[in-house]
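For this depiction, one protein chain was excluded, whereas all remaining protein chains were kept in their positions.
Let's look at subunit A:
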């Protein structure tokens, strides 16, 4: 998880609030105007964090969906075309969640995430597995590549569409080594983590510090405002 926590980065807790707001909007059936304003607001932090290309893609996708949602199949004389605008409306609703999710995942470092969870008093029995999940993803990717290389070497389920022709065999050949290794890695990680004092009770210190700043509060307010106005019926 690369990311440069600098002046442009919001606090992880703010990102969580943004995710909640995006979900709330899905719940509340916000009107089209509100949805467009919120989507634009959610794209701002992505731009500020230097993810311009990602922001541009999301904006383009949202525009396409907004246009597709306006399609009127009746006037075209093809009722089955309802699939397209229905899909566009649905995806348009999901998109704010996906944008805030992509922002949270791509700009939060593992240590900032852990720090935020501890500050929010998440029990240690949830924090520890979460850290391990983040730490373990690259290992899975590496293992998978090596397993595929070995399988190709032995001529097992190789070729372009082999995985589609023998899905269950493919699954077995990939999953068994992955699981075996997972059991070993879990033990190695436990030894390493206990050596570093993860098992000790009491408050753990962290080199990463997180802080809610004025910009965090302002941005939360800015994002909550259109939703509140929509619920009050001012805009729609």
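In the analysis below, contacts are C-beta pairs under 8 Å (C-beta built on N, C-alpha and C of every residue); 3 or more make two chains touch, one makes a residue touch a chain; residues count from 1.
Convention: contacts and distances are computed from a predicted model.
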{"item": "Omitted chain (choose from \"Molecular chaperone DnaK\", \"MptD family putative ECF transporter S component\", \"Membrane protein\" or \"Permease prefix domain 1-containing protein\") - UniProt protein name", "value": "\"MptD family putative ECF transporter S component\""}
{"item": "Residue, one of A:40, A:176 or A:234, that touches the chain absent here", "value": "A:176"}
{"item": "Contacting the left-out chain in the complete assembly, out of A:52, A:146 or A:165", "value": "A:146"}
{"item": "Touch residues of subunit A, complete complex, unshown partner", "value": "16, 19-20, 22-23, 26-27, 29, 32, 69, 72, 79, 82-83, 85-87, 89-91, 93-94, 97-102, 104-105, 124-126, 128-133, 135-137, 139-140, 142-143, 146-147, 168, 171-172, 175-187, 189-190, 193-194, 198-199"}
